[in-house]
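Every protein chain but one is kept in place in this view of the complex.
Right after this comes subunit A.
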Amino acid sequence: MVEKEDAIISEEEAAQYDRQIRLWGLDAQKRLRGSRVLLVGLGGLGAEVAKNLILAGVKGLTLLDHELVTEESCRAQFLIPVDALGQNRAQASLERAQFLNPMVEVEADTDKAEDKPDDFFLKFNAVCLTHCSRDFMVRVDQLCAPKNIKVFCGDVFGYHGYMFADLGQEHQYVEEKPKVVKQSEDANDGPEAKKPKVDPNETTMVKKTASFCSLKEALEVDWMGGKAKTNFKNIPVGYFLLQVLLKFRTDKGRDPQPDSYTEDSGLLLQMREDVLEAMGVSIDLLPPNFVSYCFSEMSPVCAVVGGVLGQEIVKLARACRMGTRRRRRPKQPGPS
């Protein structure tokens, strides 16, 4: 859905957004100001993404989360007040989120994301899914991407994290290329008046189109096929780790928890064997010590993944054309 943008930018916005307008320009800021984003999951990563989008100045951000605040979520997140135990996570995050930037329409929705009808998602320019099951993410991706709604996914598992972006089959973008200036040799170069210097940063915009693969395709790569084999060295460990953790999430309905470390780590090791075997790849691709680094959400990892994810959404959550070229890129900041 395309909302008509306000042509005028207020004095207040100009003053507050000054430093970012100087970076990405006024037009980009206006486009941002017309975009509505859905954010699912208000854990550590969700809070970071929420902060980044609200500070950037989107038109509206909907916080969707059915989970309740636990001691763990208080520890991991900076939007939830310490006395909010038992409240809904989205609801508890709302006030502080709104304070970050009163010019953004922030709202909380306490429903379960899986229970939302299709047309709910179509109201947004971009959706960002965290703490979601594999099946749900695939469903939303298949629903939204063909309708030019940008789909983003991300999670943080301990020291590990990833982000995914599907910008559709025909994502149009513009690339800035330096302008080639032809030097003309003037044979009559006498004591001519020197012309005022031309701005050396002249560039020209080139239109391009890119095609992104869907989440389903990305997660269902056939590793036993010939072509895939040659790319093994370049695939980060994080990809296989993600497969294991998504399976854990589907089977247990939650992520590994420090409280049940013994039981969960045992399960994870078993799943590692099962998942990698089913994919037809060597178990050595995911060393077993991953279990001690994938529990809970590391705050600095949420900050890094949330920062990159947030910036992608800011760049792309526009009703239309512009954006720099981006690929799906599993991330793994961590001990390596």
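For this structure, a couple of remarks:
Just so it is clear, a residue touches a chain if its C-beta (ideal position, glycine included) is under 8 Å from a C-beta of that chain, and two chains touch if they have at least 3 such contacts; residues count from 1.
Convention: contacts and distances are computed from a predicted model.
Per its UniProt record, the hidden chain corresponds to "SUMO-activating enzyme subunit 2" from the list "Interleukin-7", "SUMO-activating enzyme subunit 2", "Vacuolar protein sorting-associated protein 16 homolog" or "CAHM3 protein".
Touch with the chain that is not drawn comes from one residue among A:D109, A:D141 or A:E297, which is A:E297. Remark: the omitted chain is touched by one listed residue; of A:G60, A:G154, A:G168 or A:G306 this is A:G306. On the side of subunit A, the interface with the absent chain consists of residues 7-9, 11, 14-24, 26, 30, 44, 48, 51-52, 55-57, 72, 75-82, 96, 99-102, 158-159, 191, 193-197, 234, 258, 261-262, 265, 292-293, 295-304, 306-308, 310-311, 314, 324, 327, 329, 331, 333-335, using the contact rule stated above.
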